[in-house]
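Every protein chain except one is present and positioned as in the full complex.
Let's look at chain A:
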Amino acid sequence: MILRLIERTGVFLVSLAVSSVLVFAFMAVLPGDPARVALGVNASDQAVAELRQQFGLDRPLPTQYFDWLGGLLHGDLGTSYVSKVAIGPQVFDRLQVTLWLVVAGMIIALVVAVPAGTLMAARHRKLSGLALSAVSQVGVAVPAFLAGILLIVVFAVKLGWLPANGWTPPAQDPGMFLKQLILPALALGLVQGAVLTRYVRSAVLDVLREDYLRTARAKGLRPFQALWRHGLRNAAVPVVTVLGLQLATLLIGAVVVERVFVIPGLGSLLLDGVSNRDLLLVQDVVMVLVLAVLLVNFIVDLLYVALDPRLRTAS
């Protein structure tokens, strides 16, 4: 088990190192000189050269890479070429906003998918199960931004129950924070929930056919008790895989949904960075997103071992 932990940690660290090289390389080969962008097209070559030296862009690429990486490891994300502001605190603030959104969306997805998927599997021959399947099929087909717009139209514009957009930090006004969180989190979570429901359904269906569930019934457990005590943990293994992939999708989905709901998250920071040609900012935000996705995969790997004892003895 410890061997597996070391192995997974190794895989995580190596992927992180490789992806940092890739992110840096992509930004380095992109056309467009940050110094030229910062000074504008009319700036003299000398002024541009001076600024390049000031940013450290005249040094060889490996030096620049290790300088950037060293900074990251110390939590220093550098200074924006465009706004001349430190990037670290900005990314940190925005990350918190996005995390709230992603976590709330994930919770909504789980709250929808686990009961609905289980019910669909348990009643897969009955009308109620088929009806749920049809509803989830519709949910799968709706993209998050469209769901967001629909939610705004119905709950904010027509009914006026919730604000259409905006963001308030939870420390400032918890009530307002929750009100503004609900719609974007629903837009993210419902769509992911519909997708996840189908995976939960098939995982539970597989488990229902297992012999050990019949053994549980033969012991004297009723069908739902047997499924609850003996089925769900076994069904969780394939579902966790999908959940890991979905968290990555959710991060990407958040970029779009933040735009729709005018939320100052990591997504809007990234889009602003791109339109302002703030290369270092974009590089940092992409790296943070990559780190988040890799971290999720790492946790999923550990969850497997926690869920399935058969993986603990395998090397």
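Everything that follows uses one rule, which is that a contact is a pair of C-beta atoms (placed from the backbone, for glycine too) under 8 Å apart; a residue touches a chain by one contact, two chains touch by 3 or more; residues count from 1.
The rule we apply is simple: contacts and distances are computed from a predicted model.
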Candidate names "Oligopeptide/dipeptide ABC transporter ATP-binding protein", "Outer membrane protein beta-barrel domain-containing protein", "4-hydroxybenzoyl-CoA reductase subunit gamma" or "Heme exporter protein A"; UniProt protein name, chain not shown: "Oligopeptide/dipeptide ABC transporter ATP-binding protein"
Sole residue of A:62, A:75, A:160 or A:309 that reaches the chain not shown, by the stated touch rule: A:309
Residue of A:217, A:259 or A:277 in touch with the missing chain, whole complex considered: A:217
Chain A residues touching the omitted chain (full complex): 125, 210-212, 214-223, 229-230, 233-234, 307-310, 313
